[in-house]
Structures are given as structure tokens and as C-alpha cells.
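Here the complex is missing one protein chain, while the rest keep their positions.
Right after this comes chain A.
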Amino acid sequence: MSEVEMAVIKPEMMKSYIWLQTADGAIQQVEQEVAMFCPLICHEVIHKGMGSSKNYAISLPQRVNPAMLSLILDYCRFHQVPGRSNKERKSFDEKFIRMDTKRLCELTSAADSLQLKPLVDLTSRALARIIEGKSPEEIREIFHLPDDLTEVSGACGNCVCLASQFPYVYNFNIDYILQEEKLEPLKNTTDDPRIRLLNRLYAKKRKELKEREKLKNVEVEEERVDERSVDDLLSFINGKERDSKVIKSSKNKKKHRRKKDQPKNTCSNEATKTHKQESNGLNLVCLSAEVGYKFRPDLGESSNVQNVEDDIFVRKVDFEDVDVDDEIDPALKEKIDREVEDFARRLNSDWPERMQEILSLGQDMRPLHHSINGNGTITKYAK
């Protein structure tokens, strides 16, 4: 241990150094007072006697690569000097964290592994500032997050729903909601008609998305909020009959989904004013305050429904009426329609209920008819 002895008898003028080794094997020496600013290094030196020589270099955690170590040491070097004023420290910090986001994340990770809490807090604050107020798109782009949330995978609805309750004030429109879903076709190995339908749905949505892109600026809304259920979109896509009061069977894919009202509360107009939210699935929000809904829990007045729907859609630009199912034979078509409706209703229903359904779906493949299920969706069959 002659090196240790040598370290002890070093002359007063020479600074003492601590030896550090990063995960890639590189060893370097650092001034003691700088290195000791990191709690982890401090612990290693004091409690384990490491770091006094090259052979006994302190192995740093894997998350600390040489570049990060250098940054951290810069930070320590500045802050370990006792005489600095708060203003100086703040000013240093502000300049210090100016780096690209990726390095900021790496730095946070490295500082955390060295237990350097002030630096972790500083970088976390910076990251929070980056995230705050941005749309998910922007955040994904900044951090290179994969856009892999799908609508179909069971539990997605809850968080998506909760998150999408808070539309952005800036430029929120329906594209936002659509884009959250992956909209990629599912593998349909068993030729399940429901999956076939879903894929068709997705195709339609993708198409609609593109169309929306072009028409973005046409919409002028006060609230700038527009969240809809799959059903509304479906009806959209399939074309609404604004002029007719009766739903024709040829357009039987059009479902008149009412906005979900608060389960226990009123079904009256006032309750269905500007901000109504679904508890699950995509949210429906009335476009503007002057559109009130009359809400009927079951097969209700078609005329009401029709009128209201007109109101919602009155600002929407006309969409092509796409009817893709012409080639399917009618009987199957009806069955499929029921499936679509069932599926859509399930998407929109409350999560606990959905759970129940999923569990019981094994036994019963027919759509379950909830006439009133608190959210009171209207299921309308036009045969």
C-alpha cells in the first residue's frame, strides 16, 4: 500500500486528487474537493477508503460516461466554492443547463446515479420546462418517443381519455384525437369480421385525417375543442343525412351516438352544455354553447336526434359519403353493423362495465343491450 502512504505524505502545496474510473475503463484524477461534492464519491472515499490511487480508483456507475462526468465535475467545481452568492450560482445554473435535450436526460441520469441531488433537481426543472405546455406530438418529437399507443389494446382508454380531457388552448382539433391512435391494421388471422371492420374503420379514419389536414383552417370554433366518439366519426365518415328526418337502412352504419351525460345527473339541456366529458373512450364535447342536446336514453325521437346532429355538424365541411360495404351481402352486413355498434358502444362505455363485458364476452357473442347504462347511449337500428 505504498501508494497510499505516498498519498499521505504528499507535500502541503500539492492538491490531493481522487481517482475515478468510468464504465468504459478510463481512469482520471480529479481534485479532491471537487469530487467530494458528489455524495456517492464522498461515501466511497470515507467509508471504503477508495479513490486514493490509480489502482484503487472508484468505479463510477454505468450511467456516468466520460462526457457526463466532465459536465458534472464542472458543476461541482463551481458550486463547491463556498463564497459564491446565490445570484452567481443561479446564473451559472441557467447557463449550465443550456444543452440539447438528449444530453440533459443523460446528465440527469448520471447525476442521479452519483446522488447529486441539486443537479438532479436543476435538470429535472429544465426538463419540466421543456415538457410544459407542449402537445404530445411535440413532446414525442423532442424526446424521440415511439408513437405506439393503440386504441384497441384494452386499457388504453382510461389514460387516453383522461389525458384528452384537457385540450390544448392553442390549436386543438379533432385531428389530435385521431392521431393519437395508431390506426394501423390489425392482423386478422382468424378472419374475425370485427377485426375486418376495425381495419376498415382505421382506413377510413386515416383517409379522413388526410382530408382534415387540408381543411384545418376552415373550422372556426370558440372553444376549439372537439372530441368525439368513434361513433360520431363513423357517422361522419358515412355521411349524414342532413335533410332527411329518417334514418335509412342503406345508411345503417350511421349511429346516433348521443353525448354521454354525467351518469347520475340530468339529461336536460343545461347539463349538456359546453363541456361534457365521457368517462372513457374519446371525449365528446359540444362545439359551442348554443347547441343544446335533448338527451334520450333509449330509442328516442329520431327527429330530435337528427336536429341535434345537424347542429353539431353544421359547421363541418361536407364529407364524402363513403360506403365501402357495398360488396357485402345484406345479412352479413346487418350482423356486421351490429358488431360495429357493439364495438363502438363498448369503446364508449365505462371502463368497469367494459371489463365486465370483456370477461363475459366469451360466453355471449351477441351484443349486450344496455338500454340504460348511465351514459345512456342511444342505439339506433335502422333496418
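As a working rule, a contact is a pair of C-beta atoms (placed from the backbone, for glycine too) under 8 Å apart; a residue touches a chain by one contact, two chains touch by 3 or more; residues count from 1.
Keep this in mind: contacts and distances are computed from a predicted model.
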| item | value |
| --- | --- |
| Absent chain [UniProt protein name; select from "Palmitoyltransferase", "Rho guanine nucleotide exchange factor 38", "F-box/FBD/LRR-repeat protein" or "Histidine-containing phosphotransfer protein"] | "F-box/FBD/LRR-repeat protein" |
| Among A:80, A:124 or A:199, residue touching the chain not depicted | A:124 |
| Residue among A:27, A:46 or A:149 that touches the chain left out of view | A:149 |
| Residues from chain A at the interface with the omitted partner, ascending | 101-102, 105-106, 108-109, 112, 120-121, 124-125, 127-128, 131-133, 136, 139-140, 143-149, 155-156, 158-167, 169, 179-180, 182-184, 223, 225, 262, 270, 273-277, 279, 289 |
